[in-house]
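Below: the structure, in structure tokens.
Note that one protein chain is taken out, while the other chains of the complex remain in position.
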């Protein structure tokens, strides 16, 4: 289980290959990439800056992965999240989960993303033609995380 | 929307990058890789051979993607499925879905996999120490596809 | 007289020793159910491979087809076990 917070971009193909290398019990690898869009809430986004809480961020994501591991059968999981200045089309986050079967891999991957969105201390500031603004948390993200309380 | 049936391996990183290139409206890319395991139903798997129904396979997968596109907001989707002889750790299938938001990307990606497992004409023959055997269809795969009839 | 092409896949191809055949349909065979019976009546491996308790899927012109699906001249019919890809 690996968590990395970094300024640099990541190589999705290489990260997935490394995660599943040498373990022939892995039958399913689910992954998710979050990308900077050039439009948010109707406004053009020229760039964004990602701030985090060093120490707590890593701890929070590790706790999320541990929770997922307790709930589904996972062989390995990886979360990479970028910080600093990013432009549209840039990769923000990568979550990769390896399991024997696809049901576990899909569920754990989505669970990790939903919890990361509501529990990992990152904040986005968008640069728009009207100036910079902090992105507001969405109720839909709270709902997405809420779902996992009752769902199997 | 792209469907490829091929003997050759595929480069996950390159395929994902190509799918999301140039579209800065894409905020979420969900993907799934199915991999040959060296153990199935308790027996060691030395290799497997994947047979398909040329023509119908492509048509069936295109229909599954079209169904997903009608149900969720997708910018693009890709399915690559290998045929022929594969060994443990070899990649079998890749599904990539690009959307504005992660909920749509995750749901469509899992939907496509669940339907592919029950509706796309592929058959696996495993080589075990006791000889070759055709893999039996699993009830759990039928149930996984069934879920989507009522769910969201 | 209607002629159809039949394809067999995976375990069904191996059991019958047949990958494909052209078949002149007797006038009495109108649909997939009738065709299944016709093939079973060949006996031996055919009877066993297409036995009623076996889950054998059918497709007509590359679309999944139920037993009631009517058959026409030139149809491409396929029989195969439940799929196991992915």
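Just so it is clear, A, B and C label the chains in written order, and each chain counts residues from 1 on its own.
Going forward, contacts are C-beta pairs under 8 Å (C-beta built on N, C-alpha and C of every residue); 3 or more make two chains touch, one makes a residue touch a chain.
Quick caveat, the model's predicted, so the values are computed rather than measured.
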Practice item. Just list which of the chains on display the missing one touches. Key: A
**Study point:** Residues from subunit A at the interface with the omitted partner, ascending
**Key:** 34, 50-53, 55-56, 59-60, 81, 92-93, 113, 116-125, 134-137
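Following the convention adopted for this analysis, only the chains that are shown with their structure count from here on.
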Point to revise | Pairwise touch network: line, ring, star, complete, or other | key: line
Review point. Measuring from the mean C-alpha position of subunit A to the mean C-alpha position of subunit C, what distance in angstrom results?
Key: 48
Point to revise | Separation of mean Cα positions, subunit B and subunit A [Å, integer] | key: 22
Check your understanding: Roughly how many whole angstrom separate the Cα centroids of subunit B and subunit C?
Key -> 27
Point to revise | subunit B, residues touching no fewer than two other chains | key: 34, 113
Practice item. Return the residues of subunit C touching two or more other chains; collapse runs of consecutive numbers into ranges. Key: 86
